[in-house]
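I have placed the structure first, in the form of structure tokens, so that the comments after it can refer back to it.
Removed from the display is one protein chain of the complex; every other protein chain stays in position.
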Amino acid sequence: MFRKRKRKSTGVGDRMKNSTGKAQNTPITIEVLRERVDNMEDAEIIEHQTHNNSTIIMVYIRTLIDIARLNESVIQPLRSCRNKNLSECISASKITEILMVEEAEKQLMRGAILIFDTDENQCCSVNLKDSLGRGIETSETETILYGAKDSFTENLEQNITLIRRRLPITALKTEKFTVGSLTETNVVIMYIEGLTNPKFITIAREKIQNINYDQILDSSQLAAFMEDHKHSVFPQFQQTDRPDVCVYSLGVGKLTILVDNTPFALNAPINFFHLFQSPEDYINRWIVASFLRIIRYISFTLSLLMIPLYVALTTHHYQMIPLQILFVLVETRSQLPLSPFWESLIMLVTLEVIKEASLRMPTKSGQTLGVIGGIVVGQAAVEAGFASQILIVLVGISAIASFLVPNYLMSKANTLIQFIILILASFLGVIGIFMGIILLTVHLNALTSLKQPYFAPVAPFYGKDWLDLFIRGPLHWMKTRSESLHPLQKWRYSRRR
Amino acid sequence: MKYKHSKILFVIFVNLIVISGCSPIVENNQIEDIAPVTFWSIQKGEDENFRMSTLIPPLVKEKKRLLTVQVDLLKEGMQGFNLKYYRELKVGQLRMLLISEEIAKEGISPLIDTILTDPDITKRLYLAIVKGDFDEYINSQLVMQEDLDYYLYQMFKHYDTQGKLTVINLHQFMRTLHSPAHSPVVPVFEASNENFQYQGTGIFKNDKLIETTNNMEEQIYQLIDNDHFLKYFPIPDLSFVLGHVKSNVQLNMDKAYSELNLNVQLNGRLDEIAREHKLLTREELSRFESEIELYLEEQTTKFLKKLQENKVDPLQLRKYTLRPFSKPLNEKEWSNRWERMEVKVDYDVKIQPLTDIKN
Partner (left out) sequence: MSEFSLFDKTSSYDGIYMTLMVNRIQMLYFAIIMPVFLIDPYMIWVIIIVGVLSQISIFMLSKWFNSKYAFKGYGGFVELFGERMVRLLSFIGIGFILLKVTVITLGYIEVVQQFIFPSVNTNWMLLYILLICWYVASLGMANTIRFIVIAFLCTAWMLLLLLNFLFQPFATIHDLFPLIPYEWTMKSWKGVLFIWSALSGPEYLVLLSPWFNTREKILKYMTIGNAFTIFEYVFIFIASLFFFGSHYVGENKFPLVEMIRYLESPVFERIDMILISVYLFQFVFAISIFLLLFYGATRITLKKSKDQTTRSGFALCCALLFISLMISNELLWKKATNQNILLELEMWAGSLTYLFVPLVLFISLKRKGRV
């Protein structure tokens, strides 16, 4: 801890910290303020004569405030106002009186204007923040066919609004924190009082308060600082840009963390199986939803194990391959220069390259790239005697299967695990694969999210939660909230007696 | 922190082992280096004990060919094959074992034991006895049919569950060999230059081939013991062909093990009548039925008598002497009783004519 602080002391953040930390009690004067906004082209200081001949100085940052509102609610009233008291002239909902320059500075940078009354030698601030930002659009990362289409934006207030509209209860609490010495990012924890387990809230609060870093630009960075196991490939927070998902998680007893300037909220504590749940599960009919969920689990396993199995079978266990396929394999494999392990390693890396490239491309060329990458490279690899057709088929299937995992971060983790199991498979065959799976489950078993077990309804075992685990049971059967989250209110029904 | 480093070091260590190709497994099973064989045919050798042959699987525009070695020991043959062929032959996909009749008559348990102890070889390995020279057949057919071995395997697999032919795998053979009856059965085929033909069921006493069923016996055997179903059941002596015959067999042995009652219920269709007959009336049909019943009873009794004379028990009748609360018979007692047992066979044939019955 100490070392970190020392190293930072030369940085910008430190200067800022010192200025805020030390001079907590510099009284506000216009000179000090002028000094602070020096060299800022967009800072404007305007003097204004009122009707009773007093001078009023307004300080604001042009790029942060709404100029139209400035004219309308400050300048116009001041011109016409004959009242001695400043605050009674201005038609704004909230006028704060300011004594210290640091406070003034903070307000200024958040889009307020400062008004000095030189006669009275008092200063007040009026918030005229320009609500810049895009409108509410449909989610692009978690698209669904039916169901709500709105998604979060970069605007924190707006995001809170989206959640509050869906949960119009006063028990929905918001706690605000500021993290990051440079970015001063606002972070809001939301939870339902009397439902969410207070333990989670305490842990989350503690973790956010302990963050000591200069820039928090995204919620995933926040998550990185809050995670219990920082070296794991598995995400321990669910990132979503869908308000309905957040509301659902709040309703079952999780908490949501919103970060300013990011459209992605964090939900925690989660478990491994939450990564396989899509918002659509609760919209589809339960049998269909269950089927789709099972398909998702199967495809996750397939994408994880198919290539390693191919390698294991072709390197060690030819006995397991059905006779007809064996003959095809022997024939194609015997013309290839690479061993099955290297063959699949190269194909998998190529696939990852194509995936990553098509992601970075603009949408339209991305599609072309996908097609070219998929068909041409695959076909060419076979014809050039680089890979066997069966491997290409398997790589294709496992790639498509990996897309079925709704959580994008998870599908990235997926690939990494696949490589590890691949190595084990080429080394020890089927038993190597299972050693890999054992290591994986042991790792998952030991993971925690907000100190809650990550493999929750399975280990530790909560039988009732299984209704919404591998299947999505009918809603009217799910009478209680998930036990693994230890909610304070167990029943989802209001029980009439 | 130390712990993390050791984890990373471990991963690097494993990677190094893998990449350098240093593996704890000595055997190389990489698919491009091996030649999986699907059958072995074992015949009597000229100078040595056995003459083993197998088909080398097809590869890049290479013709399949028959490899033959003369050996004393079975596994020696395996080694012999490898010395003859550039790929290593692997037995993990061995599906059929064809044993010549001469060897079968002398006893096949040394052969079977060798195969049984090899963990690579599946217990679903099909066994068959071949009369005649199988190698000759393969050599002559290879020109016309490339994947001959595979088709042969398909045939066994097809009839495995549905009767019509006796199909026996290694496990079933071993199980019956060790069962109290000690009379396993194995299908017998006849191979000639152009033909490979099913002959019947070979009946073993311990591990020696004693007897092969003839046509009628074979069909009775199929009905009363093996899968209880025949698609066609020609009875040439009566000029009938029954179709889709299903049987329901009930065996009863009395307390003193001196009498065996065999009740067989046959359900089937009258597919073909090859003799002069009147319009198919009800009486006519019941006359046919009783005629068939009588004939089958006679034939079955004859078949069972033959088994009794040979002191073999392929129908596993001895297991009917096992009862929950009585002491099992020992070997000798059983064989004495079986020889002298009185056999009563009763058939109950129910046939459906293909055309409507005229009254």
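A and B label the chains in the order they appear, each numbered from 1.
Rule of thumb we're sticking to: a residue touches a chain if its C-beta (ideal position, glycine included) is under 8 Å from a C-beta of that chain, and two chains touch if they have at least 3 such contacts.
Just so it is clear, the structure is predicted and the values come from calculations on it, not from any experiment.
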Completion exercise
Out of A:172, A:433 or A:467, the sole contact with the unshown chain comes from A:433
Handout entry: Identified contact with the non-displayed chain, of B:30, B:82 or B:122
Key = B:122
Problem - Of B:32, B:149 or B:227, the residue in touch with the unshown chain - result: B:227
Practice task
Quickly run down the residues of subunit A that touch the omitted chain.
Solution key: 316-317, 319-323, 428-431, 433-435, 438-439, 441-442, 445-446, 453, 455, 458-461
Problem - Contacts of subunit B with the absent chain, listed as residue ranges - result: 1-4, 10, 24-27, 92-93, 119-120, 122-124, 161, 171-172, 174-176, 178-180, 227, 319-320, 322-328
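FYI, only the chains that are shown with their structure count from here on.
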Practice task
Would you tell me which residues of subunit A are touching subunit B in their complex?
Solution key: 231, 313-319, 321, 323-324, 326-327, 329-331, 333-336, 339-341, 423-424, 426-429
Exercise for the section: State the interface residues of subunit B toward subunit A in the complex, per the touch definition above. Expected result: 4, 14-15, 17-18, 23-25, 29-32, 34-36, 38, 57-60, 90, 92-93, 95, 120, 122, 150, 153
